[in-house]
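For this depiction, one protein chain was excluded, whereas all remaining protein chains were kept in their positions.
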């Protein structure tokens, strides 16, 4: 009996286990949707009552699930402090602690629970491949992040000196300029802050020419790492086939 | 006689068949252009009369074509419910049903008929390669879409908590924030909604650094899948050459 | 004497020929700079006189060069109607024809003459590789352009139906909506036109998710084509080495 319950909850190789997992996933999505709707202004009292009802129901279900997982875990402390153990707890705790602090934001972290879904196989191979690709390209990616941060800082300092006098409010400090760096080098370009002086515009041109080259590198990194990961996979598959013969 | 008509309409290996196909393509483009022009405000009555005339003519041609295709199809029901069968019907139906509902939008779907053009060979090889590449990278692409959706939701919730108080109208709810997520992570950045608080800006920076990395992944996926598809093609071509010797 | 002049102008394998080419290149850049400066508003009469002087001098030099090239060409008509022959003529003609029509814009096409510079070797190998890559990926690129055009049109029609009523001025017709499609799918996002309705925003989200996937494809296409072109180059180099042994 206990074994079957464990298999139901922890595995998904039986139809019942898969149904259990899908139900939990649906409840998570439902609770995220209600959470999002609650943030809408001007909700009618009736809608609020409905949303509260759904919230109580989902939290009840999650609490039962959490306690079951805890009870069935062979190493209870290990589960309680594992990534998913903490995420599962954070998904229900804010409801029970009614403090003055606004804990609603934590509820949104329930979306992390959705990652459990990836256990439902299928994608695990793709995830493993991504993981391997990131391991292959790790050093380059870290290097890229460092260079990007330096470039952002350098751009911010540069544009500060070009634009500070012309737009003392927009480019009030290097920190304000950093916001410009981020919006520009990612090519988002909201249009809330942009250079107006000739020097600033020429500087922007130079920074973009270099910056876009740098920003385009990680795509190449991940691409080549992924194809290498795929090649390694194919090679190890062939090797295991050879062994099995 | 019937066979020749069938070959004219369904195949394009004869000069007449190719001419027929090109005529239909031209009529589709013409009907799309007139449809677009009709949406222009302040059209003179004369222009409207002309447009209506062209619309009648193209619909007449399409109706004849549809009936011919239906008559010549060996399995009539199969054609009627096939993708192109439905598209062909949707291209003419709105004209005949004059209801209060505005069916004009359906007319725009005529552009789907243009896909018939791809039968005109040449690109079919490239399409097949794309198709193969998508099959190869399918799992990763689905995974990527899921991760992107999660990232969009997470960003929306995060920015909501940072900006809701400072801009209660712009970031009115998680749904309003989702619009910001979409505009920002795709780097479109219309500028109708952007963070103004220090926390919101730093959060945006973090989200963009991670988000752009994720957005750059599918390009790599498709690239490596395409080159693999090309390699598979070359290999199978060589194999068939060997066989033919 | 004639032979030496021909070698001076048409080849660049001698120091004098190279000096001649560099001088012409410098004159082209100079004439483009003066052309750009002339468009500046509020130029002093003195600056205008200077600019006119430079213009006269460069056109004189280009005219001499053109006549020399024509005189030295073995097949004069062939040169006169070749790409560079026409470009060279267009570079000087607007100066001599003083009509009411503003021919100044043609002067800007002088920048095409800069492409002559690529004769100065070095990059010709890279250009050849690009050319080969484009030939390899030609079919896919044409297909991509067609799909992009279809997507742009489809997005325009879609957003027109969502936003026309809410913003009758911005989204006045399908053509106005096309401008939105272009600005959005290229992620430029000027911010002069954007959806405000819930339906329009959701539609934009969907279009962007699909559209960015499509936009990221050509990068992959060119990348894999380039690496294949490079591989073919290496292979043919090895083959010619083998032959030379």
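Side notes on the structure shown:
So that you can tell them apart, the chains are marked A, B and C in the order they are listed, and the count of residues begins at 1 in each.
Operating definition for what follows: a contact is a pair of C-beta atoms (placed from the backbone, for glycine too) under 8 Å apart; a residue touches a chain by one contact, two chains touch by 3 or more.
What you are looking at is a predicted structure, and each value in this text was computed from that prediction instead of being measured.
When the full complex is taken into account, the listed residue touching the unshown chain is A:212, out of A:33, A:212 or A:239. Contact with the chain not shown here comes from a single listed residue; of A:56, A:71 or A:143, that residue is A:143. Screening A:50, A:134 or A:153 for touch with the missing chain picks out A:153.
Shown as candidates are C:71, C:145, C:198 or C:235; the residue that touches the absent chain is C:145.
Even with one chain removed from view, chain A keeps its contact list with that chain: residues 139-140, 142-143, 146, 150, 153-154, 157, 160-161, 164, 168, 172-175, 184, 187-191, 194, 198, 201, 204-205, 208-209, 212-213, 216-217, 219-221, 223-224, 227-228. Contact between chain C and the unshown chain involves residues 32, 35-36, 39-41, 105, 108, 111, 114, 122-123, 125-127, 129-130, 141, 145, 148, 175, 178-179, 182-183, 186-192, 215, 218-220, 222-224, 226-227, 230.
Where chain B meets the chain that is not shown, the touching residues are 187, 189-191, 219-220, 223.
As a working rule, only the chains that are shown with their structure count from here on.
Common neighbours of chain A and chain B, listed by label, are C. Copies chain B and chain C of the same chain sequence form an interface built mainly from non-equivalent positions, shared numbers / all numbers used being under half. Inter-chain centre distance (chain B to chain C, centres taken as mean C-alpha positions): 29 Å.
Chain centres here are Cα averages; for chain A and chain C they lie 41 Å apart. Touching two or more other chains at once are residues 175, 187-191, 216, 219-220, 223-224, 227 of chain B.
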